[in-house]
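Heads up, one of the protein chains got dropped from this complex, but the rest are sitting where they should.
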Amino acid sequence: MSTATSTQHASAHGHEAEHHHEPGFWQKYVFSTDHKVIGIQYGLTSLVFLLFGFLLMLCMRLQLANPGKPVAIFGNLLETILGEGAKGGIMSADLYNSFGAMHGTIMVFLGVVPLAFGAFGNYVTPLQIGAPDMAFPRLNMASYHLFFWGGVLMLGSFFVPGGTAKSGWTSYSPLATVAEFGRPFNGQTLWLIGMVLLISSSLLGAVNFITTIIQLRTKGMSWMRLPFFVWAQFVTGFLLLLAFPPLEAAGILQLMDNLLHTSFFLPTGLVVGGETLPVSGGGSPLLWQHLFWFLGHPEVYVLILPAMGIVAEVIANNTRKPLWGYKSMVYSVMSIGFLSFIVWAHHMYLTGMGTKVSTFFQTTTMMISIPSVIILTALFISLWGGSIRFNTPMLFAVSFLPMFGIGGLTGLPLGFNASDIFLHDSYYVIGHFHYVVAPGTIFGLFAGIYYWFPKMTGRRMNEVLGQIHFWLSLVGMNLVFAPMFIQGIRGMSRRMADGGTTYFGADDIAIHLNKSITHSALLLAVAQIPFIINLFLSIKSGRKVEGDNPWGATTLDWATPTPPPHGNFATEPVVYRGPYEYSVPGAPADFIPQDRKP
Amino acid sequence: MEIPYTDKARPDTGLYNAKVGIWLFLASEIMLFGALFSSYILLRVQAPLGDWPAMRLGWPHGLLNIPIGTFNTAVLITSSVTVVMAWASLKMGKLAAFRRYMVVTLVCAFGFLGVKSYEYNEKFTHYELRLKSGEVYTGHLAVNGKHPGFWSLSDIWNLDRLNKEKVATVEFVADPKKESHGAKHAEASHEHVTLKPKVADIAHLDAFIPRNHPFFAIYFTITALHGLHVLGGALVMGYFAFPGSRMWKTKPEQFTNRIEVVGLFWHFVDLVWIFLFPVVYLL
Amino acid sequence: MSDHSHSNSPAAAGHDDHDIAGHVRVYLGVFLALLVGTVVTVGLYYVHFESMAVTITIALFIASIKAFLVAGYFMHLLSEKKMIYSMLAVTGVFFFALGALTLWSSNDMPRNTEMKALYSR
Partner (left out) sequence: MTEILQKLGMPAPASSHAQGIDDFIGYIHLLMLALFIGWMGYYVLALFRFRKGANPKADYTGVKSSMSTYLEIGVALIEAVLLVGFAIPLWAHAVDEMPVGKGDPKTDPIELQIMGMQFKWNAHFAGPDGKMGRQIQTEASQGNPFGIDAKDPAAKDDVVCVAGEPFKLPVNREAICRISSMDVIHSFKVAALRVGQDAIPGMSIPVHFKPTKIGKFVVTCAQLCGSGHSVMRGDFEVVSQEDFDKWFAEKSKAGGGGNSFE
């Protein structure tokens, strides 16, 4: 961060009203309004959450490998920290459920969204459109702090009496209300308050991003010259903006149910444990599901679109040719955004749905798979005729394609209601969505980290460690998630604290697979070690980059000094061409930056 | 580089940043209140047929105080026109007029909140009483001869609490029975009856608070959320009317824009009320 | 005086005080209309219509007119930019989808589904 000092100097004598004093540590790193610092804050925080979410899952997997026996490796630790819930190192069913709920919540809302949207969106979007910062820098800071405290609250809920939320990341009512009924500030309550904070953070972020993209595009940066990554962020912003508020409303309603004992989601006549629940009744459990999935489905595209954006950038750069069908990709991403709001009830086929409604929702579900196919196809075809460099970011990006392909394709039998009768809530679903979020999104994000690391720090990450990380992760991910399809086909249900032993004989293959999946998850954990080492070592001792544009990229993010100073560009850049002018016939180099004068 | 278009409009969109931002924010607010209104409709549609309180979970009609609600609607509409007048004053360069209009707006805002809290209190001190014999009353409760005071939440009673505190009988001033279905409280003509039910004979007793009925639940939730918006808007406007108006000297355009943006938010709050009022008071 | 009031606001883009004064008259007119609308809504409430549906339709119709006035004149939506219109159009569609599809789903259930408590009391 060499240039940081010089900017600081510049602003010390600066004329801007906002920067008339030397920023101290707090101003510079904690309450910064610079989109790049905020991006890095988001990035580091969400990586820690990601790791934590993974560790929760590792405990669960280790339990599943040996149901009823002490958890290997972490058993003692769990007992020390959590006491009763992990007596003798064995996870109680409640503890398993809370870990599951928190794994889902943390991975989705505290890991991937902040990393994909908060970190990459913040760091890269303004650079790619040639803007000095986000449109509302102080709002940006506020979103990060809301996110941070929302996360802290969620983590804190592990230590309240009764433990943290234990009703799944979907938090279905009435279970979410009934589970700890009568305990005023239970884990579920904290979960809900945490969610309201996280949602508010995302809403502010979304307003900021969309405004930035609409208003702060530099001269010549017309809509069809935007890098695909920016398009993906733009649509993601709208998904967050319009899909999150209903969940916020639902969260408030469930909070009322939990704290004030209203009955928004509680029907008349609940008898829990043989006792009539002392509430008025008159509510509807399905209302919660509608409001949740109205967010829930757009949310999964929030998880995938930024990753697709990153993958598109990395593929264009490393095939050294333009993206094939850029326009069709843009239109597809817009249709995905639009359609994703009207497919939500495909998560609810089995809640008692007539033929008409379920036909509507499965039709829209099939429609939304078409633009996904188009984007994937365009990315696949972009490979043809390229001159492909297999560096670490490219390896992750290129393996994103078949991994997302598997995840997406297995979405189809879930999307048809008739086949979902059998597959619903089985491990097939777990396999489906982990293929899209883990080797899909997470790989896309890894690609992004390796790709933009040189811009952020002025140094490269180690290539050998990167390759080890990639290959072990690729193998690990597939060994973890592919067997889940078989478990699902065998009818094994998800969220089983005992790994399904109650339903299957212990010698059943579905159960045997639990062991091998767990071992593969351990492999996956080992695979992350080189990455963590690499990330921290490279900040100080990575190979220095030669110039500001080490990858020979065309987009504006590489036209800034490295790392970019406050305000990003020395002079306002002007854009003359599309985002991916690689290997233009007759050009001297194999790339023409967007801001090169014709 | 400075962030562009904080005061001037961007040529191709014709908008300055904050204008885009506030409209996006309002779009998300539309979805927020949209979800709450949808919840209201769903809860209401699936409520059993028949009017509360005769039918335990039927949907109540005409339970809220319509004259007061109408008055509050007028207050909010007034504040909406004064805020736009404040902005127009700035456009004409009249800071003093701007400030006068803002003060009126603030008075309206806090007036609205004051009236609302009076209405809340009216509900918190109003009770539904069901006797085991099947008779149903609404009215006011006195325990140990004590009527609950204004806004003292600890005075809220229910059956559990009566039993826990070993109260044997309570005093209940029952409202006059309603006229036929869906009609208003017929006031002066009928007298209030005072009952002295034994706690042992009570099947259900609860104030008109959220947990008592889905109608109260959704009514309090939406109006409270709306009230928070009013409060938030009022605080921001208070800031701009006084300390924040310093900006007028240095950046008049940006200041005018900010007032426009605050105004947009305020009109939205008004808009929500325009629907909320008929939906919860009249229908 | 009007040096700084040159603004990009659509309502007054490039116009002078005179136009603003014209706007002010419109605002006052709208204000009156809103008050009248409120009084009419409440008045109609005391007229008892035969069916609930009519009551609801009328009340919401008047509310919509009032909303149109506020949004159109106070919020200047009648002369807003295309960008804002498209954003609001999308929002409107999703707003409608949320309400309508949720309601529809809760009405279309497998044949003979019963929506009531299992117990009779």
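Each chain carries a letter (A, B and C) given by its place in the written order, and its residues are counted from 1.
The rule is simple: contacts are C-beta pairs under 8 Å (C-beta built on N, C-alpha and C of every residue); 3 or more make two chains touch, one makes a residue touch a chain.
This one's a predicted model, so the numbers in the text were calculated from it and none came from an experiment.
Here is the thing to keep in mind: the chain we left out touches A, C in the whole complex. The residue touching the chain not shown here, chosen from A:Asn66, A:Ser92, A:Asn478 or A:Gln528, is A:Ser92. When you scan A:Val112, A:Ile213 or A:Leu270 for touch with the missing chain, the hit is A:Leu270.
Among A:Phe49, A:Phe74, A:Phe481 or A:Tyr582, the one in contact with the hidden chain is A:Tyr582. Residue A:Asp590 is the one among A:Glu84, A:Glu463 or A:Asp590 that touches the chain not shown. Residues touching the missing chain, restricted to chain A, are 92-94, 97, 166-168, 172, 174-175, 178-179, 267-274, 276, 281, 284-286, 319-322, 324-325, 350-355, 358-359, 362-363, 366, 369-370, 373-374, 377-378, 380-390, 398, 401-402, 405-406, 409-410, 412-413, 416-419, 421-426, 486, 489-491, 493, 495-498, 500, 502-503, 509-510, 582-585, 590 (touch as defined at the top). Panel shows chain C; residues 109-121 of it touch the chain omitted from the view.
Rule of thumb we're sticking to: only the chains that are shown with their structure count from here on.
Between the Cα centres of chain B and chain C there is a gap of 18 Å. Rounded to whole angstrom units, the spacing between the C-alpha centres of chain A and chain C is 36.
Each of residues 83, 90-91, 94, 98, 102, 106 in chain C touches at least two other chains.
Of all residues in chain B, those touching 2 or more other chains are 13, 15-16, 20, 24, 27, 31, 34-35, 42, 46, listed in ascending order.
Listing the residues of chain C that touch chain A in their complex gives 83, 90-91, 93-94, 97-98, 101-102, 104-106, 108-111, 113, 116-119. Contact residues on chain A toward chain B in their complex (touch as defined above): 16, 131-133, 135-137, 139, 203, 206-208, 210-211, 214-216, 241-246, 248-250, 252-253, 256, 260-264, 268, 278-284, 287, 291, 294, 567-569, 571-572.
Of all residues in chain B, only 8-9, 13-16, 19-20, 23-24, 27, 30-31, 34-35, 37-38, 41-42, 45-46, 66, 70, 73-74, 77-78, 80-81, 84-85, 88, 90-93, 182-184, 252-253, 256-257, 260, 263-264, 267-268, 270-271, 274-275, 277-279, 282-283 touch chain C in the complex they form.
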